[in-house]
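Here the complex is missing a single protein chain, while all its other protein chains stay put.
Lettered A, B and C in written order, each chain numbered from 1.
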Amino acid sequence: MSKNKIGIIIGTNRNLAFSEQIAAYYQKQLEEKDFETEKINLKDLPADFAFTALYENAGKNPEFQKFQTVLDTLDKIIFIVPEYNGSYPGVVKTWIDGLRHPDSLSYKKIALVGLSSGMLGNAVGLSHLSDVLSYLNANVLGLRIKLGNISQHFSEGKFTNETYRQFVDKQIKLFIDF
Amino acid sequence: MSKNKIGIIIGTNRNLAFSEQIAAYYQKQLEEKDFETEKINLKDLPADFAFTALYENAGKNPEFQKFQTVLDTLDKIIFIVPEYNGSYPGVVKTWIDGLRHPDSLSYKKIALVGLSSGMLGNAVGLSHLSDVLSYLNANVLGLRIKLGNISQHFSEGKFTNETYRQFVDKQIKLFIDF
Amino acid sequence: MSKNKIGIIIGTNRNLAFSEQIAAYYQKQLEEKDFETEKINLKDLPADFAFTALYENAGKNPEFQKFQTVLDTLDKIIFIVPEYNGSYPGVVKTWIDGLRHPDSLSYKKIALVGLSSGMLGNAVGLSHLSDVLSYLNANVLGLRIKLGNISQHFSEGKFTNETYRQFVDKQIKLFIDF
Partner (left out) sequence: MSKNKIGIIIGTNRNLAFSEQIAAYYQKQLEEKDFETEKINLKDLPADFAFTALYENAGKNPEFQKFQTVLDTLDKIIFIVPEYNGSYPGVVKTWIDGLRHPDSLSYKKIALVGLSSGMLGNAVGLSHLSDVLSYLNANVLGLRIKLGNISQHFSEGKFTNETYRQFVDKQIKLFIDF
């Protein structure tokens, strides 16, 4: 695992998700600081993975295993997580439920970024996801970013809300040193 | 919606899940009290529903829509929810993410039952699920049942742990009056 | 317990709290609908209650017991809860920790209202408080109100934000029927 490589998970399988734009922003910031990045986009999961990659089928779906292989090369990961129904997308948890148990996320360092069209910026969903990651012995950076009303504050690849930009910048700096 | 019909959701798509046995127990208790029950087993979902029944495909997967149709007949629902990775299964949330938005669970009355092979009985997962259901304007019964170390306390269709049996019995009584 | 009496808890002991204004708003709305209200203001607690009304001193502080006596007359309670340090005030939980155990809140019907100077409207704190109330067998109304950026949206006893006004109105209607 390279200390200079940081994974970015796009935490939804929705097409054209806003999360992709936020992921691209983080990627650009990290590459400007000479970090290598690796994107994991959950929309690339095999469509039937909830049935063909979990439980008695754990480890048997080659397309799903590609995600495991990439994950295993990562020491630090940023989760970009939209708010669906007041929490994080089910597909994120289903993906975690399909990973090799129990060590796939152990001791990995994780940063959380929530976004929403409403005000909350997935604050509650990041709490839920933090519990799951903690249960799996991952270490989650304290500073969770909550990007509420995202469509009003991000445009053409940039934050138009200076407070958001500064919080994201601060999180990236803290995460690099985490 | 019949006041005498109660839905029971088996909150996993795993084959031969312990949750099915607990669901059968609740069903039996309810039927002895002259309630009709309707089981919803998430293992019957179409395998690719996370991609074919969500977002731009919402409402378009006929097999998924059968779940919606049944759900729409229910006023009261018991969720039987195993603990996976310290929370409730991703497939439960993905199923919710595919339901007609935003009213599919509004004002429904819901009881939560967690189970786990470990000690916690999915206490944390029931907290997470309660947040999601609350966000969707469902009303969740206060008494959440947490069945830790389940394989030691349930056998041949019955609770061998008297405390568990009494808590479940109490929850059913409260839920009928809820 | 009168069906036409609703308690309102001001969930902080801060002087001149914004929560008092929100409580007054709820009180006015309820009284216009011919409900009697009973305010419980945690700033009236005895200053040393965390030590003189808990544990071996449970039940022994007469000033604290007045709160218990009022609480025991209430069937329905609205908690107005500001966000402090990302959750609900410690004084609310300490007050609960001092109540007669374990039945003080059992089966009571509760509505939650969060407020904050920031964006979140105490969304995470209401999740935490809901867990505690649920643990104590209270039934919490699904619709939790989250009043973010409150000082911009409430003035001279009224909501200046129409969405907030409508949500509060809806919650009150649902709570009356709960």
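Operating definition for what follows: a contact is a pair of C-beta atoms (placed from the backbone, for glycine too) under 8 Å apart; a residue touches a chain by one contact, two chains touch by 3 or more.
No experiment lies behind these values; they were computed from the predicted model shown.
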Chains on display which the left-out chain touches in the complete complex: A, B, C
Sole residue of C:G7, C:P89 or C:G114 that reaches the chain not shown, by the stated touch rule: C:P89
Residues belonging to chain A that touch the chain removed from view: 107, 127, 130-131, 133-134, 136-144, 174, 178
Residue numbers in chain B that touch the chain omitted from display: 119-121, 123-124, 127, 146, 148
Chain not shown, touching residues in chain C: 13-15, 45, 47-52, 54-56, 84-97, 101, 124, 128, 131-132, 134-136
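As a working rule, only the chains that are shown with their structure count from here on.
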Numbering shared by both copies at the chain B-chain A contact, with half separating same from different: same
Chain at the geometric heart of the assembly (C-alpha centres): B
Most distant chain from chain C, judged by the mean position of its C-alpha atoms: A
Pair of chains joined by the greatest number of C-beta pairs in contact: A-B
Chain A and chain C, separation of their C-alpha mean positions in angstrom: 35
Per-residue overlap in chain A, given as positions that touch at least 2 other chains: 124
